[in-house]
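The block that comes next holds chain A.
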Amino acid sequence: MKLISYILLLAFGILLIFATSELPSRGHPENPINRDTSIAGTPGAAAHYIRNAEKETATPNMVTAILADYRGYDTLGETTVIFCAGIVVFLILRKQKDGSKI
Partner candidate 1 sequence: MNYNYSLIPFYAVIVSLVGAILILISSRKPNLREFWTISAAIIKFILVFSLVPEFLKGNSVECEIISIASGVSLAFRVDGLGLFFAIVASGLWILTSFYSIGYMRGLSEHKQTRYFASFAIALSATMGVAFAANLVTFVFFYEILTISTYPLVIHKETPEAISAGRKYLAYTLSAGVILIIAIAWIFVLTGNVEFNANGILKGVNISSAQLTILFILLIIGTGVKAAIIPLHSWLPTAMVAPTPVSALLHAVAVVKAGVFGVLRIVVYVMGFDLLKTSGLWIILATFSAATIVIASLIAFSQDNLKKRLAYSTIAHLSYIILGASLLNGTALLGGILHLAAHATLKITLFFVAGAIYVKTHIENISELDGIGYQMPLTMGAFAIGALGLAGIPPLNGFISKFILINGTLSSAHSAIVLIYLLSGLLNAGYFFPIVYRAFFIKSERFTKIREVSLFMLIPILITAGLSLLLGLFPDLLFNLFHIAQNVSSEIGKSIIVDVNKISGAGL
Partner candidate 2 sequence: MVQKSNSIIVALVSRFMVPFIQLFAMYVIAHGHYSPGGGFQGGALLGASILLLRLTVGEQPSNLVFHTRYGTQMSGFGVFIYAAVGVAAMIGGGLYLDYANLPIAGIEPAKLRSLGILFVEIGVGIGVMATMIAIFDDLARGHFHD
């Protein structure tokens, strides 16, 4: 049983290696993620950010611009995840007694 699991794990690894072999070599500016427009003609997000972040948001740090503005909703979600973790830990570990503040 254990052997089968190991084999499955290994097979998964081989599958991933096969998958990565189809990935474009990293680092080339013409990779799909770096393109100005995708093959369907829609604008490429990353190139847009690099070109326009300063103009549109007055923020030189593109990561911050994306994080808080272009994809600000993701960050709201992310902050909520953290808040959620806080509440969940609160739920799991604390118990309010009658009259206590915490």
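By definition in this document, a residue touches a chain if its C-beta (ideal position, glycine included) is under 8 Å from a C-beta of that chain, and two chains touch if they have at least 3 such contacts; residues count from 1.
A quick word on the picks: all candidates are chains of the complex that A comes from, given by their letters.
Note that the structure is a prediction, hence the values are computed from the model and not measured.
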Given the candidates 1 or 2, which is the one that touches chain A in this complex? 2
Could you pull out which chain A residues touch candidate 2 in their complex? 55-61, 63-65, 67-69, 72-73, 75-76, 78-80, 82-83, 85-87, 89-90, 92-95, 97, 101-102
